[in-house]
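Sharing a structure with you now.
Every protein chain but one is kept in place in this view of the complex.
Should a chain be cited, it is by its letter among A, B and C, assigned in written order, with residues numbered from 1 in that chain.
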Amino acid sequence: MELILVNLIDGLVYGLLLFMLSAGLTLIFSMMGVLNFAHASFYMLGAYFAYQISTYMGFWMGLLIAPVVVGIAGAGVERYGLRRVHQYGHVPELIFTFGLALLIEEFVQFIWGNSQLPYNEPAILDFALFSIGSNDIAAYKVFMIFVSIGIFLALLYVLTRTRVGMVIQAALSYPRTVENLGHNVPLVFMGVFGVGTGLAGLAGVIAGPQLGTFPGMAILLGSIVFVTIVIGGLGSLWGALVASLLIGWMTTFAASSSFQFADILLALGMEKPAEMSESALRDLWTLTLPQIGPILPYMLMVLVLVVRPYGLFGKRDA
Amino acid sequence: MRKTVKLGLGAALALTVSASSLFAENIKIAFIEPLSGFMAGTGTSGLHQYEFAAETLVNANGGVLGGDMFEIVAFDNKLSGKESLVQLQVAIDQGIRFVAQGNSSGIAHALIDAINKHNKRNPDDLVMFLNYSAVDPALTNDKCSFWHFRFDANADFKMDALTDVMAENEDLKKVYIIGQDYSFGKAVAAAAVSDLGNKRPDIEVVGNELHPIIKVKDFTPYARKIIASEADAVITGNWGADMVGLGKAILDSGFEGPIYTYYAAADGITATFGEAGKGSLYLVGTDQLNPPVSDRAADYITAYKTKYPDGDINQARIVNVVEMLAKAINEAGSATDIVAIANAFEGMEHDSIWGSKIVMRAKDHQAIQDIHISEHTDEGAVFDYDNSGYAPVVKSTVKMAGADSATTCDMKRP
Amino acid sequence: MSDTTQKTAVRPTGVTMSMALPWLIAGAFLLVMPYVFTSNSAITIMNQMAITIIFALSYNMLLGQAGMLSFGHAVYMGVGGFMCVHIMNYVEDYSIPLPLPLLPLFGGLFGLGLATIVGSFSTRRAGTVFAMISLGVGELIAACSIIIVAFFGGEEGVSGDRTMGLPFFGNEFLQQIDVYYLISFWVMLSALLMFLFSRTPVGRMANAVRDNPERAEFLGYSARWVRYYSFCAAGFFAGIAGGLFAISYEILTAENLGLLLSGEILLITFLGGVGFFFGPIIGAIVFTLLQTVLSLQTELWQLYVGALFVATVMFFPGGLAGVLMMHVPAIRLGNAKLLVVPYIKTLIPATIGILAISGFIEILFYSRHAPVGETEMTVFWTDIDTASIVPWIVTVGLALVCFWITKRNAPELVETWHRANAIDGGKA
Partner (left out) sequence: MTAAALELDGLRKSFGKTEIIRGVNLSIAPGERHAIIGPNGAGKSTLFNLITGRFPNSGGKVSLHGNDLAGKAPFEINRMGLSRSFQITNIFPKMSVFENVRCSLLWSKGYKYSFWTMVSKSQDLTDAADAILEQINLTARRDLPAGVLSYAEQRALEIGITMAGGADVIMLDEPTAGMSHSETDYIVDLIRKVTENKTLIMVEHDMGVVFGLADYISVLVYGEIIATGRPEEVRANPKVQEAYLGAALEEEH
């Protein structure tokens, strides 16, 4: 019971982190039609920039400055790269971001090397806030929850209560119409791309100390972010939130469960082979749920797409 | 441009990467490791250690066979089996007879498989595999080869030594085993279960878990489970980011007991754990750096750190590889007669700079040596890692670990 | 009507010399190559190229011909390859009289089999849905490769021995050169078949569905089934590539199924150019060279490859093949010679400028990572001392000067380009 509560909190932390990434991506994706493969690379840049800033000015300045720097870099990429490629169509755009992801990874390795960076939680948050059973809940985790929820509320406010937000929302549903209404769509695109990548950068800043800061962190998270927004439905902020939390809890509970596939096989009336190494199904007999936890979201995505191609909350075709 | 690759760009582009050797008298060792990509740090660090060892321990002393110098030739395998095989072929075409590799047992399997086939099909052009850190036990058991020599202790030996030490701790009642879901992770888990069962049947294995390799983003749920299981100690074979992620999650969740590891050091890992890992992280491995065993060892490390201030000697057995290869070549009297060199290796005894005696066991080509259990700490860390002030410091030693262990190796000799 | 009859009269339906010529040249080229590059490693690299060519062509059946963006194409090559290694082992264990050259066919069949299953639900829609399903399925099967050890062999994969089959006209395929000719045969055959496929009704309709699936539906074709057949065919040829991989390397591992390889083949195909049949061939050759030869020269090769991709996408979305084919109108008009001088005046300084930048990057990289006290390195066959300021100034200065010259001469090139492509050409 205690473990379930702890898992709920942990899943929430991870889910909200995913949301910060997928919120930006879903905005970019649905407005510009760009599958931004480099999105997680901006997340990585956030962590690296924040580390660099934190060595001079401390964690908090890194938290403030790094996302802005990442956002500006993202806007620059849109202005001087993506906008040029946009005329060729969506596949070249995707390949552009693909190449960009490669370049950013190389850039990071060139500047900071290949090793893990000692980017850690600020001392002020490096304590256990409370315990559930013998499990500590680190203060930093609670801090992450607050930052993510803050960002969500801010996004919600901007999108539903401001003029810019109205334009963006309209563009989400009717991308072509907005252009005809005389809005400066290239500027909106640049802004959305900048804000989206900035959000990814912020996610990197706060996730870096928790999940590690190393050159592989972008690849590790890259495709799961796509999975999230596809499951949630493109263009739907609520969908992104629901899917993020769903994936967060699903992977967390899968990892901490001790379900064995042997139980299914037994239930199917199969007999456990005496000599395991001879059995063709030996891998199934020893398989546990935690072993496949991280690939569950992919299964879910394939299922969702086959049954409902526009995702859980999407209105438009993906 | 990499200093060690002496080929002109034009020549290489023309694909004539054949034996156009500018240094015909040099004895070349092909170093096939990831030199680009996310594992490049480990690869480059290994390359520096090889170059330094060849330079200071062999070449500076007049080389082998009365004047032949060692030369390390680097090949980037991009951590890919396929690329390793391509680069192996390039190396063989350059007339290289010695192949050194160690990161990833999967690639080690691919390489030795290819070398076996090559040697069978080209008996006049033999190649030898110097495995300095791939620890999958199968390489010196079922899959053993006459052309393969392992200088690291294999995963079973290390677990044997580790459980020897654990068995002495009477407070230990419950142990949790967690590892990456692939051959090495499974080998560690299997060895831990069987060794603990033999040595301390009263210790309960409260968890035996595999997680997908390099796929887990957040290790917290695994850590929660470990704590909920009320384990007193954790054993893991994780490396790289999986080690950092798991270790940090366990420590953050309030785990108090020891975490026994294989690879929780260097390449940024030591610095990342820093103070948090002190008193919790233990490492099992060969070669003692801290405290230094002799002035010679200390001088060697100091010289290395002077040359590479950002680097560490984190794969110290490389020194043993280079010294023993020099010895074997001298004994065989030839740098090209691979069979004679292999025969010289078999049963060779060597006093390592790191204080251990090393015996290259003839029946399976597995080096038998001391295995140490070290603690991640800043106390007595004379030679720290990652310039962090912390390093693994040896706490206990198992002499000539696994010397009388059995092997399923059925060595086929030429 | 006379016009029509004339047109069809000059367009005979048999195989003409002009159609067969590129294939004959390619065949002759393949035969001669091993006499030019004799070393085993060169042959291994050429084998790798040939395998990548089939794989890339097969990928382009999806992306270029049928407009399906896949992130999981490696799976079909991998599964075909794994099956071939298993068959190789059966041949060895049970002495099955199977000659090695037939093996890739089995790879193809298993690739096809998997594609028929996955395609049945993934090709219902194109676009993002197809792309994401391919990503999901790719990830699932890649994950299986680690979990289902019984079939995929886990981390160390499955290895076999190609020499255990029935000797083929006395050849046991001991050496790479024997394998080279086997692979050459298959690469010619597969490329020809894939080319012919694009000329069949399904192949033509694949283009139509790519351009406008809705219109194709109103012509009586189900876009979904057209995509499905293209997908299956692509799976078949990917499987053949997998079978050849199994023969060449005699081992398959988890990386053969991974997303990394799937992404790589996307980049290769795009680099070569998706708009032309021969585009992926160029991409495969160039990328293999970069991967195997450039990586011998510098640790930063991925940086350069990444930059090359981004530059290609930004400036030449048609890929390398597109760049080549851009010149066809000018050549047809007989104006190609006009371009020679402006090209020399812009491209040579541009090339030198780019090389100077890469030299600068190399010096920077070296000076950051070199051991203390070591300052001598070799860049472009020149021994330099990184402690001295001269090489830094030279590379930066050279780059600036060269780019300035390029920028100055570029308008002339653009102008000449327009002139060369105008009907009245240089005469005006």
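Please note the rule applied: a residue touches a chain if its C-beta (ideal position, glycine included) is under 8 Å from a C-beta of that chain, and two chains touch if they have at least 3 such contacts.
What you see is a predicted model, and the numbers here were worked out from it, not measured in a lab.
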Please work out which displayed chains the absent chain touches and list them by label. C
Which is it among C:M77, C:V179 or C:A233 that touches the chain not included here? C:A233
The one residue from C:M205, C:L296 or C:I352 touching the chain left out of view is C:M205
Which listed residue (C:P97, C:G170, C:G220 or C:G373) would be found touching the missing chain in the intact complex? C:G220
On chain C, the omitted chain is touched by residues 1, 3-4, 7-8, 11, 13, 196-197, 199-205, 207-208, 210-212, 214-223, 225-226, 229, 233
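Rule of thumb we're sticking to: only the chains that are shown with their structure count from here on.
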Based on which chains are in contact, what kind of graph results: line, ring, star, complete or other? complete
When B-C and A-C are ranked by contacting C-beta pairs, first place goes to B-C
Here the gap between chain B and chain C, centre to centre from mean Cα coordinates and rounded to Å, is 36
Rounded to a whole Å, what is the gap between the Cα centroids of chain A and chain C? 31
Multi-chain touching residues of chain A, meaning two or more other chains, are 105, 291-292, 294-295
Of all the residues in chain C, which ones touch at least 2 other chains? 143, 147, 300, 302
Contacts from chain A onto chain C in the complex sit at residues 35, 81, 84-85, 88-89, 91-92, 94-96, 98-100, 102-103, 105-107, 110, 223, 226-227, 230, 234, 280-283, 287, 291-292, 294-295, 298-299, 301-302, 305-306, 309, 317-318
So in the complex, the part of chain C that touches chain A is made up of which residues? 63, 69, 121, 124-125, 127-129, 131-133, 135-137, 139-140, 143, 147-150, 259, 263, 266-267, 270, 274, 300, 302-303, 305-307, 309-310, 313-314, 317, 365
Under the stated contact criterion, what part of chain C meets chain B in this complex? 37-42, 44-46, 48, 143, 146-147, 154-157, 159, 161, 163, 174-176, 245, 249-251, 253-256, 289, 291-293, 295-302, 362, 369, 371-374, 377-381
